[in-house]
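Apart from one protein chain that is not included, each protein chain of the complex appears where it belongs.
By written order: A, B and C. Residues from 1 in each chain.
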Amino acid sequence: MLLRNAKILFNNPVSLELYHMALVCPDIAATIQPGQFLMVRIQDRLDPLLRRPFAVHRLYPNDPPGSFEMLYKVVGRGTQLLSNMLAGDSVNLLGPLGRGFRLPEEKGSVLMVAGGIGIAPLPYLAETIAASGCKGPSVLWFGGKNSADLVCVQHFNDLGFTVQLVTEDGSEGRKGLVTGHLEQWLTQQNELPGVIYSCGPYPMQRSVAEMAARLGISSQLSMEALMGCGVGACLSCSLRCRPPEGTQEPHYANVCQDGPVFDGEEIVWDESSS
Amino acid sequence: MLLRNAKILFNNPVSLELYHMALVCPDIAATIQPGQFLMVRIQDRLDPLLRRPFAVHRLYPNDPPGSFEMLYKVVGRGTQLLSNMLAGDSVNLLGPLGRGFRLPEEKGSVLMVAGGIGIAPLPYLAETIAASGCKGPSVLWFGGKNSADLVCVQHFNDLGFTVQLVTEDGSEGRKGLVTGHLEQWLTQQNELPGVIYSCGPYPMQRSVAEMAARLGISSQLSMEALMGCGVGACLSCSLRCRPPEGTQEPHYANVCQDGPVFDGEEIVWDESSS
Amino acid sequence: MANDSPISLTVELGPLRLKNPVMVASGTFGYGQEYAELVPPERLGAMVVKGISLEPRSGNPPPRIWETCGGMLNAIGLQNVGLRAFVEEKLPWLNPLPVPVIVNLFGNTVEEYGKLAAALDGQEGIAGLEINISCPNVKAGGMIFGSDPKMVFQVVSAVRSRTNLPVITKLTPNVTDITVTARAAQDAGTDILSLINTVAGMAVDAQTRQPRLANVVGGLSGPAIKPIALRMVWQVVQVSTVPVIGLGGIVSVEDALEFLIVGAKAIQVGTANFINPGVTLEIIDGLEDYLRQRNLEDINEIIGTLEVP
Partner (left out) sequence: MANDSPISLTVELGPLRLKNPVMVASGTFGYGQEYAELVPPERLGAMVVKGISLEPRSGNPPPRIWETCGGMLNAIGLQNVGLRAFVEEKLPWLNPLPVPVIVNLFGNTVEEYGKLAAALDGQEGIAGLEINISCPNVKAGGMIFGSDPKMVFQVVSAVRSRTNLPVITKLTPNVTDITVTARAAQDAGTDILSLINTVAGMAVDAQTRQPRLANVVGGLSGPAIKPIALRMVWQVVQVSTVPVIGLGGIVSVEDALEFLIVGAKAIQVGTANFINPGVTLEIIDGLEDYLRQRNLEDINEIIGTLEVP
């Protein structure tokens, strides 16, 4: 775990609410794994007070050395401030944090599912899997509210992924929710994927996990929670998980330390969609 | 009293700690008088919470129309943030506020005394007096810690002022405190000035007021106080003043409303140098 | 800005009917004149003026305020012109305004509170009295009236028995259990409760090792205290039989809505007036927009609708 100031190389809007921010920080870039995250201090100020968690979107080991990119969505005060920052400014990073995705064990096929900004950690995962020599067919199911959400699709194409797009308003790809179309599609496949990697809103994650369980596929879900520290010290980022054998009490895992990536079967899903 | 967003034309360092910031705000520029001030909201944020008071340093009715300049010193969080702002950014202004300087009644001679950043409101006053047709000899006594404090002297020269410089470290002009040299000088003059205008730290203001009283000259002092509202609503900017006839209780004036310019004789000076 | 929609922001607080729930808090808006060029008083739900006492008070020596993270400390020391000057010099300006004017009052003794109430009862142009009980009781060695339920009861009773005007009791947050003082005020006949006053606080200059306030201790206000205020309003709303006015740290329409949602019938804006003098107008407009976006027509459909899991 490192604490570093990192210079911003660029901070460009991709769509109305989405930004690419590239940062240089060689020693974090050298160690961070797909699915791990960083706690970003937006500026040297006390309002907003807390750091914000972000995944690494893509890693550029050589361009310049030790640089990487985040993809973020402007949703509130912190990300608003982030979007105002300029090339040459610095942000303060704490990381790498958490447990990332485990790479597929066999060289089977890989399915990724993304909902909206849930796409953020997947390109780095996809590249890492590709670099590990995985040759199986890879598919990305990517859902958004509308076409503006569906960014960096070309990149997945380049990595040999078949990309299936879904939008709630039908402005691009199939119309509806990604999980509905995905389930239909899965039941039509001769061969099921070896693993599902998924990142997106809670209800989507829940559907994916339940679908995976029904079909007997293992799922790895990158989960979100409100975070105080990001390192396991404050116990604020709880996610209800299956209790250890023999205990009855609800069991809460720390998303920041035990996750953010969880096996679908570990999670006890909540009725609310928080 | 107006509430306006004003665009920054430039925000340039003059010395290590001093900045010139030019703003465009025609309707404030049209009404503000020398010695009046503005409450500036540094940015659209809650930390720092309160507005900061600043004087108008110079007015440029035509360049571009409705623009003016502030001179400010970086002393804390608010002014630090101000110094980071760029041309094209906006600040929010509340003003014009308070009672400014009264112009000299007869066309006699004028003495101005400035200590450090106390120079800020005086160029606008000097220009206004010059424009009003005052022909008497004008003198500025200007003291600072060192030569870096002694800014915009040329401008006073151009307006026909005799400028006397004093620095605590002797790096420019006479060495010592401005009030010491000023008193010596005053006692050597054949004709005393009709009025003393003064702005600077509390102990300097006190010396000036007492000197003026001893010599029978009227003094107008621009005073500082911590301010909550700037408009007379919160009663935080108190300055102890002579109580109305017949009352015994301490009497506090509001610097923001009854001042910031006070007659030297009104003020009840405090032992502390706050 | 308000357009000709059928939206109603009218709220009823017992005997007090306001055209909208947005008031300005005592001590932060002077006597209304100071901000009148920017905030037409008639736009406000009500205006609470600076606290007055029987005799004029000169207040504390400066420095009287200090900025803190998200807040400010003040120790004005209750400086005010006194009852007579208020009635002779301020009231004539306030009287004709088409806005309910609430007079905030305080005394050094229970008797003083009663006398003030009696003196103001007859005056025209006053819509109600707000009792500031966050003041030292000189007879009880400077202990704060508002922290002792027995004293709260006495003060409120003294005011209640001397006026027919609506009586608001303004509670201090510097207590273990604010529902206890709320009940005491209620038992003594207050028509309305308002909360919170400032939270006692302090700051020091580490360079000079002197307190930032000449009075050493002052009252903390502003967004820093909002979570404390909201919690207390929610606590009081649950036990109170009289309407509650919520305040403390409100700077935006979202803040105002939080207080209304937990059950405040109206809100007051204090420190935020200094930062953004237009804030009350923005809140009033923002409440209308909030209702319109939800196809609601009446602010009362929002009040007290907190969904506790």
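Note that contacts are C-beta pairs under 8 Å (C-beta built on N, C-alpha and C of every residue); 3 or more make two chains touch, one makes a residue touch a chain.
What you see is a predicted model, and the numbers here were worked out from it, not measured in a lab.
**Student:** Who touches the missing chain here, C:Gly71, C:Gly128 or C:Pro243?
**Tutor:** Answering carefully, the residue with contact to the hidden chain is C:Gly71.
**Student:** Given the contact definition stated above, which residue among C:Gly114, C:Pro211 or C:Pro243 touches the chain not shown here?
**Tutor:** Once the missing chain is taken into account, the touching residue is C:Pro211.
**Student:** Can you work out which residue in C:Ala85, C:Ala140, C:Val239 or C:Leu306 touches the chain that's missing from view?
**Tutor:** If we include the chain that is not displayed, C:Leu306 is the one touching it.
**Student:** Write the list of subunit C residues that the hidden chain touches.
**Tutor:** Per the touch rule, subunit C residues meeting the hidden chain are 68-71, 73, 147, 174-177, 199-204, 206, 208-211, 214, 216-217, 220, 223-228, 230-231, 234, 249, 254, 257-258, 261-262, 290, 302, 305-309.
**Student:** Which subunit A residues would touch the chain omitted from the figure, given the whole complex?
**Tutor:** 1-3, 41, 46-51, 94, 225-240, 249-252, 257, 274
The rule is simple: only the chains that are shown with their structure count from here on.
**Student:** Tell me which chain's centre, taken as the mean of its C-alpha atoms, is farthest from subunit A.
**Tutor:** B
**Student:** By Cα centroids, which chain is closest to the centre of the whole protein?
**Tutor:** Given all protein C-alpha atoms shown, the central chain works out to be C.
**Student:** Express in whole angstrom the distance between the two chain centres, defined as the mean CA positions of subunit A and subunit B.
**Tutor:** A distance of 56 Å separates the two centres.
**Student:** Using the average of all C-alpha atoms in each chain as its centre, how far is it in Å between subunit B and subunit C?
**Tutor:** Result: the chain centres lie 36 Å from each other.
**Student:** Which subunit B residues sit where two or more other chains touch them?
**Tutor:** 46-47
**Student:** So which stretches of subunit C touch two or more other chains?
**Tutor:** 69-70
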